[in-house]
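Every protein chain except one is present and positioned as in the full complex.
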Amino acid sequence: MTEAPLPAQAHPQAQSSALTGGQGRPRLRLATVWLAGCSGCHMSFLDLDEFLFELAEAVEIVYSPVASDTKIYPEQVDVCLVEGAVANVDNLELALTLRQRTALVISFGDCAISANVPGLRNLFSAPGRDSARTVLERGYLELADASGQLPHAPGVVPELLPRVLPLHEVIPVDLYLPGCPPSAERIRAAIAPLLLGQRPLMEGAAMLRFG
Amino acid sequence: MVALPARERPQLRCCGASGCRHAGAGPLLAALRAAAAAGGPAADDMSAGASAALQPLEVRSVGCLRLCGEGPLLAWDGPEGTRLFGGLAPAAAAALVDQVRGVASLPLAADPALAGHQLDLEQPFFRLQRPLVLEGCGIVDPECIEAALAHGSYAQLRRVLHELSPEAVREQVRRSGLRGRGGGGYPTGLKWDTVALQPPGRRYVVCNADEGDPGAFMDRSVLEGDPHRLLEGMAIAAYAVGADHGYLYVRAEYPLAIERLRLALQQARQQGLLGQGIAGSSFNLDLEVRVGAGAYVCGEETALLHSIQGQRGTPRTRPPYPAQAGLWGAPTLINNVETFAAVPVILREGGDWYAAIGSGNSRGTKVFSLSGAIRHTGLVEVPMGTSLRTVVETMGGGDPDGGAVKAVQTGGPSGGCIPAALLDTPVDFESLLALGSMMGSGGMVVIGQGTAMPEVARHFMAFSVNESCGKCVPCRAGTVQLLALLDRCLERGATAADLEALEALCAMVKATSLCGLGQAAPNPVLSTLRHFRQEYSAAPGAGR
Partner (left out) sequence: MSVITLQVDGRDVAVPAGSTLLQAIRAAGLSVPTLCHLDGLDPVGACRLCLVEVEGGQRLLPACASEASEGQVIRTDTAQLQGYRRMAVELFFAEGNHVCAFCVANGQCELQDVAVAVGMDHSRFPYQYPQRSVDASHRHFSLDHNRCILCTRCVRVCDQIEGAHVWDVAERGSDCRIVAGLDQPWGEVEACTSCGKCVDVCPTGALYANEDTTAEKHPHPERAHQLRRAREHQQWLR
């Protein structure tokens, strides 16, 4: 029920370029982010095949695990596709940062939308015992040989959050692109209007079905 | 009711209802009987050679004497009228019996065992009551049909069977303006007509004694204190709608009520007041007790009927209403305990007489159980339209620590909270609804200054989460989400977005739930949002 505020309010200047960018204007600054997901959504993105060339013409990819080397999320991003749920402190930090620096944030795929598969660890939270602890103990102690120990390297290995959260429970999200993964056609149908400064119409089974 | 006219031969009435039983009425009653027997013949076993020096002393166990918070309660009726005592220990029984007999060495006021235990019967709590439904409660011995008969029970049933047509009975009920006391306030006469006018065939009559609202004990008091009045009302109803079979559905948490009801049924059958050819007429009626299994939702009429039929207690879509298709598909009259218990007096005094009491579209009297942050907790019966202030402050004595009352909760988990500023509201169906609360069955919980209203809302929402039958999704899953939202508000203070979300979901659950439980579950939230909105944002970290 925490409906995202309109991006226009969140980020007035960048927003206007996102929705009016196109011919004659500076290229749309696109980012893609990979949080707790399997990278399948990004793979599907790469399945866009020749549309990727069109895209390369129309946008500037400013941050992406598959198409850019930048390590720091840049300022003034127009559109960001976020794959994956928010499962650890690094995911959380990046989510908060990208929200501040991005006009239009898209929950990209079922994991970002509902926590989906990574969220299954939430099934193992009991009162007084969060799911992070349960899965860590299971993985690193119970199933390990006698030398097993819980990983602990602050600043190097990100700590798990007690629960895995969908993106919109952490930051306001502007558009939802479901699918596990969303098919290349669906991704294309969602992105193409953005290039023309329009909001895609997310309706019907072709655009909406989960899974 | 509690005070009786002066009488020559003294008697003691010891409250034997649940409230006082928990406060120790059992041992007190035993001690009183022992003391009465030790000093002389008790009334029950007066033998011919009894000493004339000592008056026989009757010690009766009666129903609720109203001021339950001071229990165990004991009334002493004698030549000086009635004196009322509260919180007496069994050890004080002998001293009291000596006082009654006039053989005590100290005057009453100086008797250390009794001093400080006498309660003022002239206080507004008693003075402003108008006992109709509770006419016999606290006076008759509920386990003794002779006592009930002596007090006039079944007189109207006999008269009706011999003198009035079913239509004439319904006419009186219609004229009385009586509306259902189970919460919905549906016009009783109209409901009776609906059942009576169905095509010929079998009909049933059912009494809803599932009283599940937390803090409500009006129906229990009738069941425990004057069960024959209820049976009489039900029998009259059965005659008026043409039913020859019926059920009393009582919640399992009321063992004493169940025991007394069963005894009363047996006694009534023995007296020919139930069964075949009642009171020499051609009217037959069998009534059975059915015990619930601890689900609040079984108070909802269609769920209750399923439960009687041996099915899972879940509500169903209405129409058809039970009056059209109820038990095993037959037209079924279902009314609340208090509704039925109001019937004998309506027939005795006439519908118009009853309709002259009350206000607006709410006629007659209503029983309320007062509890919470209030000085006098107990049972009151007042004319409809009496103001909340009169009930809570004048009669109830307000906050026990002398502070100001903050709000009054009516209608239990389906109702809402009315702020102190609106205490002048008359207690009637429409006025309470207009404030976002409802009459409900008559529970009135007074809330003191120290209580946070979102906590109150959360408490009731947790109740609804537990009691939802789970049939329809808005109630089953919506209340869970509402509870989570309330928890979040309480934990870190509500943001504007939280409140918006809360209101949107409340609206959805209210509008789309299948039965009254879900439809009313948001009321405690909505009414506290309406009257105490600032408290939702006031929690720590609010407005982030």
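Every chain is named by a letter (A and B) in the order it is written, and numbering of its residues begins at 1.
By our rule, a residue touches a chain if its C-beta (ideal position, glycine included) is under 8 Å from a C-beta of that chain, and two chains touch if they have at least 3 such contacts.
Everything quoted here is computed from the prediction, not taken from an experiment.
**Q** Among B:Ala30, B:Leu423, B:Val480 or B:Ala538, choose the residue that contacts the chain missing from this document, as touch is defined above.
**A** Of the listed residues, the one touching the omitted chain is B:Val480.
**Q** Of the residues B:Val169, B:Met218, B:Val345 or B:Cys469, I need the one that contacts the missing chain.
**A** Only one listed residue reaches the unshown chain, and that is B:Cys469.
**Q** Tell me, which residues in chain A touch the chain that this view leaves out?
**A** 1-3, 107, 110, 113-117, 119-120, 122-123, 125, 166, 168-169, 173, 176, 178, 180, 202-205, 208-211
**Q** Just the residue numbers, please: which parts of chain B touch the chain that's not shown?
**A** Within chain B, the residues that touch the unshown chain are 295, 297, 312, 314, 316-317, 319, 465-474, 476-481, 484, 501, 504-505, 508, 511-514.
To be clear about the criterion, only the chains that are shown with their structure count from here on.
**Q** How big is the gap, in whole Å, between where the Cα atoms of chain A centre and where those of chain B centre?
**A** The answer is 58 Å.
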